[in-house]
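So the structure is just underneath, and the comments pick up after that.
In this view, the complex is presented without one of its protein chains, the others remaining in place.
Which chain is which? They are A and B, in the order written, and residues in each are numbered from 1.
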Amino acid sequence: MTANNSTYQTASEITESIKAFADDVRATTPLVHCITNYVTVESCANAVLAVGASPIMSDEPADVVDITSICNALVLNIGTLNMQTIAGMKAAGARAAELEHAIVLDPVGAGASALRTKTAGELLDSLPVALVRGNMSEVKALAGQAAATQGVDVNPADAVMSEEDIAEAAAFARDFAAKANCAVAITGPIDIVADANRAFAVRNGSAFQGRITGSGCMLSAITGAYMARANGNAVEAALAAVVHMGAAGQAAQARMKEGDGTGSFHTYLMDALSLLEGDDLAKAALVEEVR
Amino acid sequence: MTANNSTYQTASEITESIKAFADDVRATTPLVHCITNYVTVESCANAVLAVGASPIMSDEPADVVDITSICNALVLNIGTLNMQTIAGMKAAGARAAELEHAIVLDPVGAGASALRTKTAGELLDSLPVALVRGNMSEVKALAGQAAATQGVDVNPADAVMSEEDIAEAAAFARDFAAKANCAVAITGPIDIVADANRAFAVRNGSAFQGRITGSGCMLSAITGAYMARANGNAVEAALAAVVHMGAAGQAAQARMKEGDGTGSFHTYLMDALSLLEGDDLAKAALVEEVR
Partner (left out) sequence: MTANNSTYQTASEITESIKAFADDVRATTPLVHCITNYVTVESCANAVLAVGASPIMSDEPADVVDITSICNALVLNIGTLNMQTIAGMKAAGARAAELEHAIVLDPVGAGASALRTKTAGELLDSLPVALVRGNMSEVKALAGQAAATQGVDVNPADAVMSEEDIAEAAAFARDFAAKANCAVAITGPIDIVADANRAFAVRNGSAFQGRITGSGCMLSAITGAYMARANGNAVEAALAAVVHMGAAGQAAQARMKEGDGTGSFHTYLMDALSLLEGDDLAKAALVEEVR
């Protein structure tokens, strides 16, 4: 199957890379400092634990510098930002930069309000962000393109839905990554993970992920764990995290039975996050390099 | 069965109204801005998604005006109010009023503290609230009656438990609605939904709803979605939301098996919220107009 100059990447180096990152996170239990919204924070903490890492939440400006100092990565999620947590993000980010910790930025709702767009932009400009994880509307808003973010969900017009969208999305992602000097994971029906040089399309995942809150936030949180172990290969570390979440979504959907709805899906998703090991991800990965 | 001048309303216009509202919410996906407590906020977001709408949480005063502007309804829940979120509620409420969005007020704990009673009263007085959703103790506190709120739970002396209580509760609800110029949903073992002219008693629901946190908050949140589509018929839109939650409670209880407790009930409740469609609600509705 070929479409738009894309070929399915079945090369073993990608599946081996995914397996290695997943097993390394479980082996080393990185500490992940999350400054994240209060909506999905418990799920984020449980997701970080599920993939084998350890979460710490702290947003008070007078607390975050000490907390970041004992951690291995920092996740900044602006989902319910306020003046105190923005100050906390900036203070934690500055300390993480000094310590050369991986910083993940989730620009929740960028494009939906001036404060969110401005704050996400300031964080990206002032900190050495290693990865931006958002939906296409949010990343476009960060890129300064006319944004049409619909609340915290992607505008359907922006979503990467089909083969036809992939090449354009991958080009946008590579360009964004080059300008922002970071990797980027744009998630949706088809996920795009890219740095300035390479882009991957990931077809793992379940439509149920869009029917619960926190799928994106949980991914950003676990990406913090993977980025803590990136060791210079941010795009493949992010790719492994995206595959971990997508494969978990598929495993969760496969367990759905009569009477089950979004509540059970959420439970099954966490179950799968906690059970999937590197070997499982290598087998489940539906990753194509977009050239 | 007749009691206290009440007759079961089996008239098809009520079941058809419930069905129409439920299907319309799923068809149109209203965006619901929730300023709600941090205890049950993830469940509220998931409940809004489950009934087919889309939630956005934002309480920072500098953010809420933009967020409310892109939404279709506003839910104000004072469960863990603080000075910042009160300011956010007032700013969001003023903008929602300008845009003629439906505003739902959940006066959690009114009567339990001076700040809660005062804040709920100020919001009700200063904003064109479309619906108040609370337990009887909270609504009595809002009405200025001697309140005996027991924390965030209803005082047993206030709960609508029996046929004998219904007529009195319905009269109180109609009177409250007339004075406050809004609809009101007073939930408990038997729910009362009223405006100045009509009152309904709803016998859907499960006793397990009182054994988990968030049953009331989730109802207020999904009522935001229904009120966004009320189109001038607030009392029937609220009635449909109350039936949706109550029918979900019954469906959840029906799935309880050996070993299941309140954790499984919560999951099953969310499952049922996500699975019930208009037809299901029309069949499940236990609604009586109280004349």
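Throughout what follows, a contact is a pair of C-beta atoms (placed from the backbone, for glycine too) under 8 Å apart; a residue touches a chain by one contact, two chains touch by 3 or more.
This structure is a prediction, so every number in the text was calculated from the model and none was measured.
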By the document's definition of touch, the residue of B:Asp24, B:Glu42 or B:Glu236 touching the omitted chain is B:Glu42
Touching the left-out chain: which of B:Pro30, B:Gly79 or B:Pro107? B:Gly79
Which of A:Ala11, A:Leu99 or A:Leu275 touches the chain that is not shown? A:Leu275
Of the residues A:Ala20, A:Ile56 or A:Ala97, which one touches the chain left out of the display? A:Ile56
I need the residue numbers on chain B that touch the omitted chain, in ascending order. 37-43, 79-83, 109, 112-116, 150-153, 211-214, 259-264, 266-267
Interface residues of chain A (partner: the chain not displayed): 31, 38, 41-42, 45-46, 49-50, 54-60, 62-63, 66-67, 70-71, 84, 255, 266-275
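Note that only the chains that are shown with their structure count from here on.
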From the C-alpha centre of chain A to that of chain B, how far is it in Å? 34
